[in-house]
Structure formats: structure tokens, C-alpha cells
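For this view, one protein chain was removed and the others were kept in their places.
Moving on to chain A:
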Amino acid sequence: MRPRSAALRLTARGPRPSALPGHAPSASRGGELARRLALPCLLPFAPPPGTVAGRRGEGQGSAMEQGEAASSPAAEEKAAAAAGEEAEEEEDDFGYQLFPDRNKKPQSFLVRSLFTFHNRCQLMLRMTLDTNPYAQLLLEAMKQSGCTVFNDRHFSCENCDGCVSGGFDSATSQIVLCQNNIRHQSHMNRVVTHELIHAFDHCRAHVDWFKNVKHLACSEIRAANLSGDCTLMNEIARFKFGLKGHHQTCVRDRAIRSILAVRKVSKETAEKAVDEVFDACFNDLEPFGRIPHSKTDAKRAYRDFQNRDRYNANL
């Protein structure tokens, strides 16, 4: 495996949760264990013993990096979904093993077409980018910010390990989509929106993914808030029930889990970081301007975005 010389900022996302909650196995190879046993990715947050940060039970991660590698400025970080973090005390295990194809030679065309879900992933991605209003708004916003997104350059469908659904690799400016874990179009829509929000933040601001937990927390709060991760239906499917203001609880919880999955920080540090930036970042609704609870909201937000010149000129 290539040494951690590439700065990889990844946001791992869990797949659609299944019906059985379970506990994260405490083995350090828990990710692989979960996969082999076909354990569902809906795992409650339970840090394995001996590690500082536990894996996210649900496989929602966030984009972040930590500069642990000596030879390069940035190390890669991925949010792992299944339990079992490598108990490496010296270097942060950034979930690198969850994206094993990142630094490998690409497979041959025939192998890739026949034996992986690559084509399905590409089709679903194309469908999302063409029809989903969330994605279209984000693409337009990024274009306005100077980062035009190209399908073949900035998206990559790969096989991933564990329960990860995707990530944002800031080293290569790519959004990684896990073709083996994304099965439904709605899930693809959500993952793409989530990663595009990270990419948008990367594009418009100096986000210090590596060293600043607050920046990380902020991006993760925004992504959970605006991508539809925390809709009532999704939460019910994860067996998390609540109504009054539950959206905020969900966003907070997912942000904390993400941070803990990819950074070796204590739970208290993660919670503190999230609490400090929560108000600012929960209310930062760029580029949507509202919290889009449905495609109608997203379409409206897209319209408002397109009309923003008129809006700003006539204030």
C-alpha cells in the first residue's frame, strides 16, 4: 500500500441503514469483520477499547485530514463506518484501508465492467447530476466560485471497504463514491449532495481539514444539515426517534460521530468543537439559503440562487 503521502480528505458515508442494530465489534479489524459477517452498518457509536476515537457506527464520516505523515504535508483521513479502528497510536488511522482502490492502478475495462458495480455507479451518478436539484444547485454554485465540477475528473466510483459510502479527497480534489455500497438512487443523491457540500466548502473557504477540528466540525454540520441526511424518515430508519427540533440533535450527533471516526480526539473535544461552531454553522446555509427538506425546496433554492444578482442589486 502506498505510504500516506497523499493528502486524502475523505468523507465516508454509511449506506442505507438496515433493520438490525448491532454493536461494533471491538477487534481492530472490525471493519473487515463487519463486512465478512455482513453485519449491518447501523452500529451505535461504541469506541473499541484501546483506541481514542471510535468508529462511526453508521459510517457517516467527514472530510478531514491530519498531518501525521512525516514525509508529506497531509495524511489521508477517512471516516470509517464499521467498528474496529486500527489501534495505531502513533499515526492516526485515517480509514485508509476503507478506500483500498485509491492508490492502486485502475482495473482493466472488462474486469471493471463485468465484475464490479462501476457501471451502475456511473449511471446513478449521471442521473443525480442531471436531475437532482440539490446537486444541480451545488454544481452551479461551485461553478460561480470558480471550481467547475467535471464528471470524469472530480468524481470517482470505486470499491470501498466496510460501510463507507463515499468521501471527498482534497488531495486530488475528487469525490469518491463507493460503488459497492450505494445501491439506490436516493442514497446516491444524498451522498453526492453531502460530498458536494464538502467540496463547495473546500472551494470557497480556506478550510483547514488537517489541524482544525472546528473547521471540520463546521463542514460536517453543514453537510448533515443541508444534504437531507437528517430527514425524519432517515432518522426513523436508523431507529432514532424525536420530533421537536430533532433535526438539530441529528446534525450534532452525526457531526460528532464523523469527527470521532476520523480524528484521534476525545469525545469531549469533538463535542466541544461541535458545540462551539454549531450556531454559526447550522445557520450557514450557503448556497441553499434555506434548509431544503424536499426537492421542491431545493428547486426553489436553485431559483433563488439564479436570481441572486437581481436580489443583491435591488436591496
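The rule is short, and it goes like this: a residue touches a chain if its C-beta (ideal position, glycine included) is under 8 Å from a C-beta of that chain, and two chains touch if they have at least 3 such contacts; residues count from 1.
Everything that follows uses one rule, which is that contacts and distances are computed from a predicted model.
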Options "aspartate transaminase", "APOP1 protein", "Synaptic plasticity regulator PANTS" or "Fibronectin type-III domain-containing protein": UniProt name of the undisplayed chain: "Synaptic plasticity regulator PANTS"
Which is it among A:136, A:172 or A:269 that touches the chain not included here? A:172
Using the document's definition of touch, tell me which of A:112, A:183, A:214 or A:240 contacts the absent chain. A:214
Absent-chain interface as seen on chain A, which is shown: 5-7, 72-74, 103, 145-147, 153, 171-174, 201-208, 214-215, 218, 232, 243-248, 277, 279-281, 283-285, 291, 293-294, 300, 303-304, 307, 310-311, 314-315
